[in-house]
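Working notes, structure below.
A protein chain is absent from this complex, but the other protein chains hold their places.
To keep things simple, chains are lettered A, B and C as they appear, and every chain counts its residues starting from 1.
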Amino acid sequence: MNSERPNDSARALSADNAKSDGPGPPLRKLFCARGHLVDSGIMKKILDAIVREGGSFEIAQFDIGRTNDDPSTLEAAYTVDDEKASERIARHLTDLGVEIISDSGVNLEKASVRGVAPRNFYSTTNHSTSVDHNGSLLQVENMRMDGVVVIRDNSDKARAFCVKLRDLRKGDQIVVGLDGIKVAPEFIERDRSEFGFMVSDVSSERVVRTVVDRVAEVIGKRDKKVIAVAGPVVAHTGGGEAFSALVAGGFISGLLSGNALAVHDIESQLYGTSLGINIKTGEPVEGGHSHHLRAINEICRAGSIKNLIEEGALTSGVMYSVIKTGIPYVLAGSIRDDGPIPEAITDMNEAQDAYFKILEGADVCLMLSSMLHSIAVGNMIPARVLTVCVDINPAVVTKLKDRGSHQTIGVVTDVGLFLHLLAERLCAKNS
Amino acid sequence: MNSERPNDSARALSADNAKSDGPGPPLRKLFCARGHLVDSGIMKKILDAIVREGGSFEIAQFDIGRTNDDPSTLEAAYTVDDEKASERIARHLTDLGVEIISDSGVNLEKASVRGVAPRNFYSTTNHSTSVDHNGSLLQVENMRMDGVVVIRDNSDKARAFCVKLRDLRKGDQIVVGLDGIKVAPEFIERDRSEFGFMVSDVSSERVVRTVVDRVAEVIGKRDKKVIAVAGPVVAHTGGGEAFSALVAGGFISGLLSGNALAVHDIESQLYGTSLGINIKTGEPVEGGHSHHLRAINEICRAGSIKNLIEEGALTSGVMYSVIKTGIPYVLAGSIRDDGPIPEAITDMNEAQDAYFKILEGADVCLMLSSMLHSIAVGNMIPARVLTVCVDINPAVVTKLKDRGSHQTIGVVTDVGLFLHLLAERLCAKNS
Amino acid sequence: MNSERPNDSARALSADNAKSDGPGPPLRKLFCARGHLVDSGIMKKILDAIVREGGSFEIAQFDIGRTNDDPSTLEAAYTVDDEKASERIARHLTDLGVEIISDSGVNLEKASVRGVAPRNFYSTTNHSTSVDHNGSLLQVENMRMDGVVVIRDNSDKARAFCVKLRDLRKGDQIVVGLDGIKVAPEFIERDRSEFGFMVSDVSSERVVRTVVDRVAEVIGKRDKKVIAVAGPVVAHTGGGEAFSALVAGGFISGLLSGNALAVHDIESQLYGTSLGINIKTGEPVEGGHSHHLRAINEICRAGSIKNLIEEGALTSGVMYSVIKTGIPYVLAGSIRDDGPIPEAITDMNEAQDAYFKILEGADVCLMLSSMLHSIAVGNMIPARVLTVCVDINPAVVTKLKDRGSHQTIGVVTDVGLFLHLLAERLCAKNS
Partner (left out) sequence: MNSERPNDSARALSADNAKSDGPGPPLRKLFCARGHLVDSGIMKKILDAIVREGGSFEIAQFDIGRTNDDPSTLEAAYTVDDEKASERIARHLTDLGVEIISDSGVNLEKASVRGVAPRNFYSTTNHSTSVDHNGSLLQVENMRMDGVVVIRDNSDKARAFCVKLRDLRKGDQIVVGLDGIKVAPEFIERDRSEFGFMVSDVSSERVVRTVVDRVAEVIGKRDKKVIAVAGPVVAHTGGGEAFSALVAGGFISGLLSGNALAVHDIESQLYGTSLGINIKTGEPVEGGHSHHLRAINEICRAGSIKNLIEEGALTSGVMYSVIKTGIPYVLAGSIRDDGPIPEAITDMNEAQDAYFKILEGADVCLMLSSMLHSIAVGNMIPARVLTVCVDINPAVVTKLKDRGSHQTIGVVTDVGLFLHLLAERLCAKNS
């Protein structure tokens, strides 16, 4: 802000018509924000959002952090002609961490039916969020994108929860509108983290070994909760052995996958093939296409993967290491499954809940060539989770970002080689 | 075969040691086949399979069709050193439509537990198959890949069924081994069909309009059962309007999809956006990322899509046309769903069964940019179904073929434009 | 900036040690900038660049535009420990349009050899640039990326030119270092243009028809210089007819391509095939793979494409329209050419010069599925040129951006369908 400019604070800007409705005078809303607004790119997004809806802005006060440690603060107003546009701007600004100034706290409305929110419900982002309720600021728990915020007054202390639509109970007190909501985007920290430079980058023309080094550094200390989200391509590309070693080495805290990874992993242990291709020689095996079905039949016969291990029939591989190590895992079913094996959860609501439970408190997500499960997990985790997506198809990362998981770091490469190098880096000292 | 060659028939070849077991003398199996063995490429595959396993072949008689209308017939034997290799060859040859000569019909074993097959069960292909049982040749019903063959003697007439592992009942009589099995690959007809030239081709350097013309020809007469398998990309790329027109025009007999297509379709009808992007202008809409959640909430509030139509709230779009036209549809749930909406089947076993029911008797499958559902459907349909897969990512078609849906015709293009042109071609006369 | 902050201007900040050299006290440089610094994202990039090199910044004054029409102004300083890092920051800041404050104008050094610049030469961006020389500000002419700036005193008036390394003459006065250089990035205008929303977006999940509409709007008035950069995929995907119509309709001002487009275009006119595939039916033509060679032979026989037209042998197609319309074109040779035909320029330096000449004054570049020629053109044009790249492979756009053509708008789709729709939109009224 210009130092010559009179010291008018944002609060001094007239907001008289902020509640105007019709085609009358233009609407004007005051707002404020605080944080690394410029270097996080948020300031740009704020102004873009206003201009794109045909609005104009007026900045009352903008203190840019004087050094790179100081946060910036902004007090400003936007003006726009119609109510709908005003609300769209307000929604977007709120998502960006801007506080739309109002005297009141959050507005609540009751769910009149199970699983249905009031029309004007506030739809969450995956950023840390708190709500101003009866004068106290409640941190929203179980944060994830595409939820609604419910205030629950257990005992005498109110708590705010992020709840999926389908988990809404009749009578739940649901936050509607945008008043009293404060979002704190994590972009800032991320941008400066050791991976920050890669955040917006899905080029295949990069040195993959440097990413392997960074991931190895991050998970090498075994002090973080690292959840692997893995598809059957891990088995098809020969990454199974390396991935098993990482699990056995204690670098992975939980596995989220589907029926197929387990089946193809066990197929490769029992028959040496994956999708009918010999894992060692790369050659097709006559009649090998039925091996995955025989693997399924074996698991079903034994009753479970665990039983197969206890029988002595399964002595290595990803699922062996996972079960032996005792880390939690969930195999979600899907419409394309053969079998499925007994461990696969066939009901998707149940499977989502089981995924979510394992993801609680996760620090790192390694998404290993499974678009389906990666998008599922992207929906469930807060943006603060360090999210690395390894896929040979650059479009997978684009899809994740299009669906709101902007924090994803994309690594365009062969997952088999990636895991091989990662295990080489981390597991060498143990062998 | 050389006409100078003595008239030794395959049956005359010594097969004495065909049942030998150990590391003793090499194993020798007689086999025969009939069909367009050369121009279908099957003859090549037969020889490849034998050589790849280290075996050798001897051809007793090979009558190539003298003209392109005559089928060829082959009588031959293969020799290989070990039993395992022999069985692998036999398996592969059987899949190719070769009959391994044996005096006996199929061998049967009972399922001793629900959902588990005997170890040596015969695993099906997606080709038309019959089994020699008690002297009569039974056509296997409900043919699909990755099933097992069960003989059921309802009343006094035996019938053979292709059954998924999980649907096996205790006591079911299951075909084991390879004796008495006859597979009839459909490659031949396909190879000469109007699409034949494209079967092995996933190049993006092709004229898409010619494929549109062929599809228009095939489905334009409305005399075939045409099942569309569609993903939400249909909505994201603006293909919804064209696809609705095709449904409304009676060109589609059934829709297999997931929660997401319905949600994004209805999002675009109610709010004009898809993934938060304005469908008309291509611009992001402020706060638009929550529209899909609002659409879900609306559907849940109404109780169903049908109710939403009856309320008058939904008056156009894919789901509107599907429901108004009355064609059957199934929305399968998935782990990445938001919601899901009431119509989505969340249990995957149930969803597969519902898909399968709609696919019965299908002549054509249009796979429209949904890898997940396309692979699912590929698993369920016989190879005789004309299968066209439209996707901007050539890897999707490769994946389908890797998983056994070799009949798939891949069209690498933008599904939105593809549907736009197809509707233009087919629906113009009506408007 | 905080209005409470003392009105210290950047110039008042001590820059005493700005010329310090050794490992002594940290280096400090003053700088200033003006423009839409926040909403263009430049402010963020400035701060990022400093922090990434381990430096810190201090902001003396920052006037953010009070409304969206006002430019912002910044006066600030950065401090960093070593000289190299300081220079790297200075370079990057200069590229971003920041002026590093110095009392002197640009420093010049003479080229001592033809084609070689002094070590410390200033390497240009593709943004509008001017240099402070003897007290007057000279706009650099023939602006492009990866050039050097030469001051030429023809007659009594100095002019500044952007010159490729290989075009440097001995004795040329070359700008070295960063003093006195002012870059004016065009991002701002672009960000708000009708395509602005797409700038950073290479998703395939977009409605291509909206892009067609925008392009149609922009080039429909025929008041802009529109250069098409086209590869042979235009012919292979059946886009030739549509592209010819656009040329004939006067919508294209010049064509930059290679030997292959001309050959495959003329192949399709003479023999009906492209890469041996029948353009109408999509079927391979027996022996058709030699058609492109026969086309080349025909052109060579006639002596030129023009002669072939005059002979009456070539009566339609892209090259026919181009030559009949009389718009300029260049066919650059490449190592993968067959032939080449007489029109192809086989020397790459000559071909680049010929391309550059046609690109002078271009307003719009349509890059149609030719990675090679598109990157070539990206190197030659200033960033203010509206650049639309249509390719089915999203990686092409990523590559363009990685090489500095950040202004590129990526459209992931089939170029044949794209051109078909564009011609339908623009040429309908004429037919």
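Methods note: contacts are C-beta pairs under 8 Å (C-beta built on N, C-alpha and C of every residue); 3 or more make two chains touch, one makes a residue touch a chain.
What you are looking at is a predicted structure, and each value in this text was computed from that prediction instead of being measured.
Engineer: Using the definition of touch stated at the top, determine which of C:266, C:314, C:351 or C:412 touches the missing chain.
Structural biologist: C:351
Engineer: Which one, C:33, C:59, C:76 or C:89, makes contact with the chain that was left out?
Structural biologist: Hidden-chain contact among the options goes to C:89.
Engineer: For a quick check of understanding: of C:73, C:123 or C:307, which residue touches the chain that isn't displayed?
Structural biologist: In the full complex, the listed residue that touches the missing chain is C:123.
Engineer: In the whole complex, what residues of chain C lie against the chain that is missing from view?
Structural biologist: With respect to the unshown chain, the touching residues of chain C are 49, 52-53, 85, 87-92, 95, 113, 115-117, 119, 121, 123, 146, 164-166, 258, 275, 283-290, 292-294, 296-297, 300-301, 332-340, 346-349, 351-352, 355, 371-373, 375-376, 379, 393, 395, 402-404.
Engineer: Could you list which residues of chain B touch the chain missing from the display?
Structural biologist: Residues in contact with the chain left out: 1-5, 7, 38-41, 43-44, 47-48, 50-52, 56-59, 61-68, 191-192, 197, 200, 202-205, 394-395, 398-399, 402.
Engineer: Over the whole complex, note the residues of chain A touching the chain we left out.
Structural biologist: Within chain A, the residues touching the omitted chain are 197-198, 204-211, 214, 233, 236-238, 275, 277, 279-284, 392-393, 412-414, 416-418, 420-421.
Following the convention adopted for this analysis, only the chains that are shown with their structure count from here on.
Engineer: Centre to centre, using CA atoms, which chain is the farthest one from chain C?
Structural biologist: B
Engineer: Centre to centre, by mean C-alpha position, how many angstrom separate chain B and chain C?
Structural biologist: Chain B and chain C have C-alpha centres separated by 47 Å.
Engineer: Note the residues in chain C that touch 2 or more other chains, in rising order.
Structural biologist: Expected reply: 197, 204-205.
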